[in-house]
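All protein chains of the complex are present and in place, except for one that has been dropped.
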Amino acid sequence: MKAGYGERMKTRATLEELATLVGGKVEGDGSLPIRGIASLEDAGEGEITFLAEIKHSRRLEKSRASAAIVPTNLPSFPRPLIRTPNPHLAYAKVQAFFQEKPFSPRGVDSRAFIGEGVKIGRDVSIYPFVYVGAGSEIGDRVILHPGVCLGESVQVGEGSVLYPNVVVMDRCVVGKRVILHPGTVIGSDGFGFARDGKKFVKIPQVGIVVIEDDVEIGANCAVDRAAMGKTWIKRGVKTDNLIQIGHNVTVGEDTVIVAQVGIAGSTEIGNRVALGGQAGVVGHIKIGDGAMIGAQAGVGQDVAPGQILSGSPAFPHREWLRAQAAFPKLPEMKRALAELEKRITQIEEALSGQRSAVSKGPDRA
Amino acid sequence: MKAGYGERMKTRATLEELATLVGGKVEGDGSLPIRGIASLEDAGEGEITFLAEIKHSRRLEKSRASAAIVPTNLPSFPRPLIRTPNPHLAYAKVQAFFQEKPFSPRGVDSRAFIGEGVKIGRDVSIYPFVYVGAGSEIGDRVILHPGVCLGESVQVGEGSVLYPNVVVMDRCVVGKRVILHPGTVIGSDGFGFARDGKKFVKIPQVGIVVIEDDVEIGANCAVDRAAMGKTWIKRGVKTDNLIQIGHNVTVGEDTVIVAQVGIAGSTEIGNRVALGGQAGVVGHIKIGDGAMIGAQAGVGQDVAPGQILSGSPAFPHREWLRAQAAFPKLPEMKRALAELEKRITQIEEALSGQRSAVSKGPDRA
Partner (left out) sequence: MKAGYGERMKTRATLEELATLVGGKVEGDGSLPIRGIASLEDAGEGEITFLAEIKHSRRLEKSRASAAIVPTNLPSFPRPLIRTPNPHLAYAKVQAFFQEKPFSPRGVDSRAFIGEGVKIGRDVSIYPFVYVGAGSEIGDRVILHPGVCLGESVQVGEGSVLYPNVVVMDRCVVGKRVILHPGTVIGSDGFGFARDGKKFVKIPQVGIVVIEDDVEIGANCAVDRAAMGKTWIKRGVKTDNLIQIGHNVTVGEDTVIVAQVGIAGSTEIGNRVALGGQAGVVGHIKIGDGAMIGAQAGVGQDVAPGQILSGSPAFPHREWLRAQAAFPKLPEMKRALAELEKRITQIEEALSGQRSAVSKGPDRA
């Protein structure tokens, strides 16, 4: 049985139980049975919905949901409610509750290849066409979907899920509860070459990748192994699809990386940084904790903690907004400049005429 | 037998038959036998070539082709011709005709894995190492190349081709005559997390992806499943490689998406839109029918139908061209500005001197 999508289970809970789950406060009948959660528009009889922001409360009025998760400060409302400061978070928890399935590991399929000396934990699901290289270690409850390939001496911590066709190359370490989406490659060679005249000689990439606990990496990403030492994705990092992380990069805890971002080699990204979609970061720099980098930005220098940057090359976001607002006016500015130049020249000529008139003045007089 | 590349078949046709195929008009001997189509330079005896634009007619003169597909308005030319308003389209049709092979499905290979309750249509080709999850439905004449992985309850419509290592996750729907190029991932989780203090909690992505008929998606792309509801790729969409489509995005009919484009969550792209290479589109906006977005553009706001935008952030293409043309002159403009400032100050000083001279004048007089 696969973890993940699939038909909704028929789990039920009372409003009170859901309130306890999300740490919220019931208003109305706590014994109300709830069978699922859905959007304001889609929720029906027996389901709960959620209102992320008060400004959408008119849509809540029209909803056919039997109950609602709402912000703490919503005025009173004629329906059973769970009040909570963070309805979005509550939605995530309730949806996860209803999605949960009875745990039924499928074991190791006979069509998987398990190399010599591989250690496999309890309650794993290893699908057909999975390749596990010699000496690898697979933790309890790990799920390796079809086409997953682990090289030699790879470690995958308990509860991790590797989706179809994920590749983890030799000696790389994947923590606990990590999710790697389909097609993602961990531990490909870093991009390192030494010049030998006009040609390039490959620099062996002998390091590894370490992915800590609770990391989630999107589909078709590439995280290169270190030249020496490790490329390091720390606890709680979340990345979107098609991102590129170069060799020896460090990504700090709880950092968020949006789709198609590229980070060049040896750069250190701090904790709780946010990198916008398609942003690029050069190698060998540091981005401080809590910094935010705009979509499509190009970061070429160290970034102090908490800074908010945009543009390519990137500079402070507020200044960038102003500069960008002025940018379409450039042709106009250029014309205005030429115009002023003409007016000044006319003035100068007039003054020079005046002066000569003045200087001639006495002669005439 | 594989659909696609491979040796040219020995099919033959007369010039008249090809003219009928493309809806063109024969000039010269319609019974001329033709055995293939090739470029102006490569076509030889017995082959037809095509002239896309009249300005290349000198290259046609030198061609050794026995016949040519030409624009309607080409002046008379001493060779058998097919005249048509769209030679490019005619080329596509004639090339497809000569590439066509006898249809010979290979059936379901014994090394493929077919889950419980899977329904398989007639004349399919399912290669070794294909995984088809429980409850999936495969239409007639579908081709699943090696390493393709379908999750549970996936639907693939008749005549679709999924190239090697394509992944379609649970419950996603692929229409008829769809082509998915190698390594592409359909239905990976959308990028959705709720903050819980400093950490992130995953928001279950319970929606699906729907890909309608006649869609073609390039290699190593990622199309995320919806948080709830569906990510929706409508009829006739064509995408290049390495593109990213976020959860709950809608892409309208006959829209074209060039390589490495990224579209963030919940955005609605209209019909017949064109997105240039490496362009990025933020989430929760609408791009109107027929809009055109330049390569590397960054679209941050709604786009009206038919608009043509470039730049990051994007604005009307014509204004962008002018602003970009002015951009390299910025340092010069800055210098000119400083220079004018100096001249103005001198004038002001001169005038102030004059004034004081004038004001002193009477004293002197």
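Labels for the chains are A and B, by order of writing; each one numbers its residues from 1.
Convention: a residue touches a chain if its C-beta (ideal position, glycine included) is under 8 Å from a C-beta of that chain, and two chains touch if they have at least 3 such contacts.
Because the structure is predicted, anything quoted here is derived from the model rather than measured.
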Residue among B:Gly46, B:Gly236 or B:Gly283 touching the omitted chain: B:Gly236
Options B:Val70, B:Leu162 or B:Ala219, residue touching the unrepresented chain: B:Ala219
Options A:Ile120, A:Cys149 or A:Ile257, residue touching the unrepresented chain: A:Cys149
Residues from chain B at the interface with the omitted partner, ascending: 2, 4-6, 8, 38-39, 42, 86, 88-89, 91-93, 95-96, 99, 111, 127-129, 145-147, 163-165, 179, 181-183, 214, 216, 218-220, 236, 238, 240-242, 254, 256, 258-260, 272, 277-278, 295-296, 312, 324, 327-331, 333-334, 337, 340-341, 344, 347-348, 351
Interface with the unshown chain - residue positions in chain A: 113, 129, 131, 133, 147, 149, 151-153, 165, 167, 169-171, 183, 185, 187-189, 191-196, 198-204, 206, 208, 220-222, 224-225, 228-229, 242, 244, 246, 260, 262, 264, 278, 280, 282, 296, 298, 311-313, 315, 319-320, 322-323, 325-327, 329-330, 333, 336-337, 340, 343-344, 347, 350-351, 354
